[in-house]
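Starting off with a structure, shown below.
Just one protein chain is left out here, and the rest sit where they should.
== subunit A ==
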Amino acid sequence: MSAPTKRIVKELTEITQNPPAGCKVRLPDESNIYNWEILMDGPADSVYAGGHFKIALTLPHDYPFKPPSINFRTKIYHPNITNDDKGAMCLGMLRPDQWKPPNKLMAVIVLIQNLLSKPEPDDAVEQGIADAMKNRRAEFEKTAREWTGRYAGR
């Protein structure tokens, strides 16, 4: 087994045995360890509470020397996640110029959770949602909860 594969298997084992609270990780295709699926509960203290979000975590073939990519398969109203069919999230340690090979996927999952609890409108990919969050907070929260109920229910 090559070194990168060994590392991925090791990380997967750690995470499935001891997943972060409110998260489940599985492989949609057992033979492909590069595509992970994360089921994440919306953090209780956030506007996404009660939602269950399906997230695809894709590892590049040169992982861990390139960052994983994160795509929300469940539609979400969030300034840092693209509001399109990709649902891409790319900030902080996930940026190619900030990624460090020693970073662990556990830290990536925790980053996603933190970002659901505290979106970062100053580093937004959806400028409209960021403006709403900064300037029309009540409207932002209402829409976010609505979307959570509509798209991220059980």
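Descriptive notes on the structure:
Operating definition for what follows: a contact is a pair of C-beta atoms (placed from the backbone, for glycine too) under 8 Å apart; a residue touches a chain by one contact, two chains touch by 3 or more; residues count from 1.
Going forward, contacts and distances are computed from a predicted model.
Think of the chain that is not pictured: of "Heat shock 70 kDa protein 8", "Translation initiation factor eIF2B subunit beta", "ubiquitinyl hydrolase 1" or "Armadillo repeat-containing protein 8", UniProt labels it "ubiquitinyl hydrolase 1". Contact with the chain not shown here comes from a single listed residue; of A:Tyr34, A:Trp99 or A:Tyr151, that residue is A:Trp99.
By the touch rule set out above, subunit A reaches the unshown chain at residues 2-4, 6-7, 62, 65-67, 96-102, 104.
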